[in-house]
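First the structure, then my questions, so here it is.
Heads up, one of the protein chains got dropped from this complex, but the rest are sitting where they should.
The block that comes next holds subunit A.
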Amino acid sequence: MIAIPYLTALTTYFSYGLLFAFGQFRDFFRKLIDWSKANTLQGYAPICLGLEDFYIRRLYLRIQDCFGRPISSAPDAWFDVVERYSNDNNKTLKRTTKVSRCLNLGSYNYLGFAAADEYCTPRVIETLKKYSPSTCSSRVDGGTTVLHNELEKYVASFVRKPAAIVFGMGYVTNSAILPVLMGKGCLIISDSLNHNSIVNGARGSGATIRVFQHNIPSHLEEVLREQIADGQPRTHRPWKKIIVIVEGIYSMEGELCKLPEIIAVCKKYKAYTYLDEAHSIGAVGKTGRGVCELLGVDTADIDIMMGTFTKSFGSCGGYIAGSEDLIKYLKYTCPAHLYATSVSPPAAQQIISSIRVILGEDGSNRGAQKLAKIRENSNFFRSELQKMGFEVLGDNDSPVMPIMLYNPAKIPAFSRECLKHNVAVVTVAFPATPLLLARARICISASHSREDLVKALQVISKVGDLVGIKMLKIVGVIESICVWIVIVKSCPSSTRPRASTPMVFEDQAAKVVVQKLREEGEENRRLVISEVILNEWINGSSKQNPAKVVTYQPIYEGIKGLQIVRVIMKQTQKTQLHGVKKKSFMGSQSGSGLVDMDKDSRTIREQQVSLERDVLVSPEGENGVGDPHGARAGWTVGKKGFAAGVKEQCRQVEALFRRNSLCLAMMERKLRLRSEPTHSR
């Protein structure tokens, strides 16, 4: 949920009201003029109805130059944007032959496969020569070539499913599959922000559709319980089957799906799961296998995995991966398989080759580099934006980051100003987002260099000042920032719910760790250490005092990340922390960590009041996930005397962490969110 500040909401409503009023005013005169002229319709109803059209004519056309900007090169990190002009107040735009070279922050070129690639392009051209651009036939007729079968095998093994089927377009994949799977008497439960192709497919299926609040597993559970108990409308017969549809990364929000919880809910209620990985496949996960890999979900738990090739793979088409039987059934009856033209062979080759690169089957480690790069780029860019005070949506690791604009006037302003400085950004407004929640969206690519990003940040910061969208003001001052590895002799279990246990070290071990961190950290910008290494450090040094290392989230296997725990000492934090709703002072980005610590809360509150200390914990795991809940950062208030002994060590490590300021920005943001009731999630 995005909470809009009161004033912003008011001005946004006012702006739209004004636009609407002026539009109506102009329509009124237009009608008068049309009236005096002869009626051109001759008995037909108008093909575009008045209000359907109103938005386009009176609002969209004013700023249409911010959308659909033609380009004349590959959508790589830098591309050529064709300049356009208008002689009729933006009603029509004409192309010129002039281009401007711009930094591309708009395309879904997550892994940088959009441009010519040393491995893929020669193979694609070879395939073109062998197979021509098209088969002119559907898969079931004469459109199945050796290449198509190979592609399906590759995709299936890439997403770790027994079988897969590919289609020529991602949109069609969703909208033609759902009618095959679901029908009358079935229930589709869909995330409220699912992509239009899913909405269309669900509508086309004739099944009943229910929506759950975006990415809130508890609401999903509520809906499921209610629906199973109620059964079908009117007849109250039990549902034939229920399918829950979610996306891996939400393209307008930049958020990761809370997959583990959603899967757990679905399993509990026997609902089938359908995961659309359009934006996540290839872009996230250690080997690019999408959100399942990132969040440690077993793909066997997902019944239908869908994805598209238009994003990370720089090609076109979509796939469905699932059990052998499912794919067999789709091949038997899915209209998109039976009637639609098969994937263009060169595009199929592009997908195969890019998967090979990602998996390192091309004999290089370019794939791994690309994956590391996109993650690094994304996290860097996001944290910098947040530090500047932009209201950035989405989760860490997601290459999609929307910046909230709200007011309609800021949409063209932001877009045009950025373009003036040769930075091409996407602005999104109604109907792709709710009317009030207009935003700019940035898509980071592995092909962006650090200089590119720094330039982009400079421009965006400047434009952000100009347009006035740095909405978040820093509240209060953080006087000193200290970092430590939390050293706790033993944690009372009541304060450590869900086994989210910071490591337990002896004082001696901590020193070693700090020392090691400093050595390693100088070289590695990302201070990510694995559990094994840490254990080695500690146990190798202080044999007589072996430290007990506890994984941060042992509940979720597959996430072995060990968290670097930061402590932020705040002297002026009192007022802010009093905004916390629950009794405890443990929190996290997702909010689910707000557990009750009744037993200790009193002491903690006392410490709070005495301004002694708060301990903020920011986990960042091996694969970038602090926590499968979507929390990328969390905080905990420590006990009195907790910090005293380690202050010195904190200072030492501080410098080290300064550069890795990612977490800091998040902390600040979160604290702000927590302190303002309107901002609570």
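For the reader, a short list of remarks on this structure follows.
By definition in this document, a residue touches a chain if its C-beta (ideal position, glycine included) is under 8 Å from a C-beta of that chain, and two chains touch if they have at least 3 such contacts; residues count from 1.
The rule is short, and it goes like this: contacts and distances are computed from a predicted model.
Candidate names were "Replication factor C subunit 2", "Anaphase-promoting complex subunit 2", "serine C-palmitoyltransferase" or "glutathione transferase", and the UniProt protein name of the unshown chain is "serine C-palmitoyltransferase".
Of the listed residues A:R62, A:R139 or A:K410, the one in contact with the hidden chain in the full complex is A:R139. Interface note for the absent chain: among A:A424, A:I444 or A:I469, the touching residue is A:A424. Subunit A meets the missing chain through residues 42-49, 52-53, 56, 60, 67-76, 79, 81-82, 95, 104, 106-109, 113-116, 120-121, 124-125, 128-137, 139-146, 149, 168-172, 175-176, 179-181, 195-197, 200, 203-204, 224-226, 228-229, 238-243, 268-272, 303-304, 308-311, 313-316, 325-326, 328-329, 331-336, 338-341, 344-347, 350, 424, 426, 431.
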